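Only a single protein chain was left out; the remaining protein chains are all shown in position.
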Amino acid sequence: MSDPVLRVEKLVAGYVRDLPILWEVDLKLNAGSMTVIIGPNGAGKSTLIKAIAGIVPVHSGLIQVEGRSLLGMRPDQMSRHGLAYVPQTDNIFRKLTIRQNLDLVLRPLSLRQREERREVLLVRFPTLREKQEIRAGALSGGQRQMLAIAMALAGEPRILLMDEPSAGLSPKVAQEVLEQAHALTSQGVSVLLVEQNVKQALRFADYCYLLADGRNQLSGPATTILQSPLIGEIYLGGNRIPEVAS
Amino acid sequence: MIGWLSYPIFFATVASILAIAVLGLNLQWGITGLFNGGVAAFFGAGAYGLLILGGTPQPDHMGGFEWFYPVALLGGVLFSGLLAWIVGLLTLKLRHDYLAIATFGVAVAFENFVRNAEWFSGGAKGMRGFERPLESWIADPFWFNLAFLGVVLMALMGVYALLERLLRSPFGRLLRAIREDEHAAQSLGKTPSRVRLTAFVTGSMIMGLAGGLYATFYAFVSPQDVVPTLTFQVWAMLIVGGAGNNRGGVLGAFLIWAAWTASGWGLSRFAPVELQLYTGTLQYILIGLIIVGMLLWRPQGLLPEKLIMSQ
Partner (left out) sequence: MIQNLVDGFLVGSILSLGAIGLTMVMHVLRFANFSQAELLSIGAYAALVFDGVFGQMLPLFQSTLEPLSLTGALVLSMLASMLLTGLSAVVIDQLVFRRIRDSGEELSMVFASFGVALIIRNGISLLFGLKSHLYSNEIVFAIVVSRDPLLLIKPDQVFILIAALVLMVLLHLVLSRTTFGYALQAVAENPVLAQVSGVRLSFMVAMIWMIGGALAATAGVFYGLNNQINPVMGRDLVLPIFAATIVGGIGSIYGAVLGGFIVGIASNLALVVLPSGYSPAVPFLIILLVLIFRPHGVLGEART
């Protein structure tokens, strides 16, 4: 097994200093894999992704990409480490057109490189091409999600973090999104996503982490987790790994 | 002996009146987190209200209803409350700086109105025609001023006691809860904007009381008494003394008023002639520096807010 491309160890994080949401969470993302984080509401799944993306403050612990620590990095510096993040909501700029949204993310590039990359993205997402000059706020939910993913891919990331990409989408579109995410892994991108849509997500994922109450509960290959009877119990709040007395 | 005592009495009276206004501001800012950018207007409403309702009839402007003093004073206080209620109703549901701008605007409009509307307020030359209560009984100015100081101090202590009681009451807890975390307070079923409105109006009425007492003291009020400088002075007093803290507010009032009068006196006495014109300018810079300095280096003030043990 190759070295994990993203490693999180004993992570304690939260918006407020004395009130951590995550407590000593561990996670590994292997190269070229699609790993999904599941868990009941309030488990801290979004917070975990946001902490990796640099949006939620880290109190203690380790976050490393290919051996280099991400702690203290600002969100706008993450792309230097090959990291891209797609938030769950408010993930595009409504006031800007599709083309302007993409150009914004492509800002650091030269004009020519920008045009080339934009072209690549529009080929991949033809719907976006035809609506290039339309304000993102006027798009449908699925189209906005597509744009959000396109924006994340614009920087040619090696690691893609996604927070509930299928939220609010019809089952058919949700499946397309998860398929696309999985397809990325064959192109060398490692994908870490949070999902509420457990069954669908586990069909495409390689590995799975189950979080509840801000702590690791279970982890393992996706197929194993899918068949585990413990999932139902953990979701319904019955059987939780007891908190370690501190 | 009596001669030199006059000045301290005078100083203490004005400082105490301003301290009352600071307590009103403390309720709004220190406890509820509301920014009132127009203290002068609410102070002025109390002052003008009193003189209109309680003054003797004058030829060139309205008023002169000659109401019984406490009632006239109450009238002024209610006038402030009404003004605050209107402004608060329109702005408290919106983001916090709408209140700042609206109160600032109220103060500008109020000063502008009393300066121009001669029929209402006597215009730029101010409003006279007020007989101070009991003045005919206590003929000697010294004893009268001393008695009046006593009244003001009683008012100050009364307001202070009232606010301290309020802080420890469930309402006080609610105010602090809303200041710290509005969403949590909302989940308890209280409407934050309603509660804030109550706090805002009450604080403004306290300022109106201060204004009424001020007008009583001078038996005169003019647009010069409701200029923005007053707002800045009261703010500086609160920030120096300690926001959220009633004792701090009173301390700040005395300190800043002392600094203001001392600097004014010092400049007129010792500064070269060319600089005399700039006395006000220098004082304003002083106030500005105090405000910014305190906010940068000791935002909690000299007497920080103690954790209140509620009963």
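Odds and ends about this structure:
Note that the chains are named A and B in the order they appear, and that numbering of residues resets to 1 at the start of each chain.
The rule is short, and it goes like this: a contact is a pair of C-beta atoms (placed from the backbone, for glycine too) under 8 Å apart; a residue touches a chain by one contact, two chains touch by 3 or more.
None of these values were measured; they are calculated from a predicted model.
When the whole complex is considered, the residue among A:Pro57, A:Pro75, A:Gly141 or A:Gly188 that touches the unshown chain is A:Pro75.
Contact with the omitted chain, checked across B:Ala139, B:Val273 or B:Leu296, is made by B:Leu296. Those residues of chain B that touch the chain absent from the view are 33, 35, 37, 90-91, 94-98, 100-102, 104-106, 108-109, 112-113, 115-116, 228, 232, 235, 239, 277-278, 281-282, 284-285, 287-292, 295-296, 299.
Against the chain not displayed here, chain A makes contact via residues 53, 55, 74-76, 78-79, 85, 87, 90-96, 100-101, 103-108, 151, 155.
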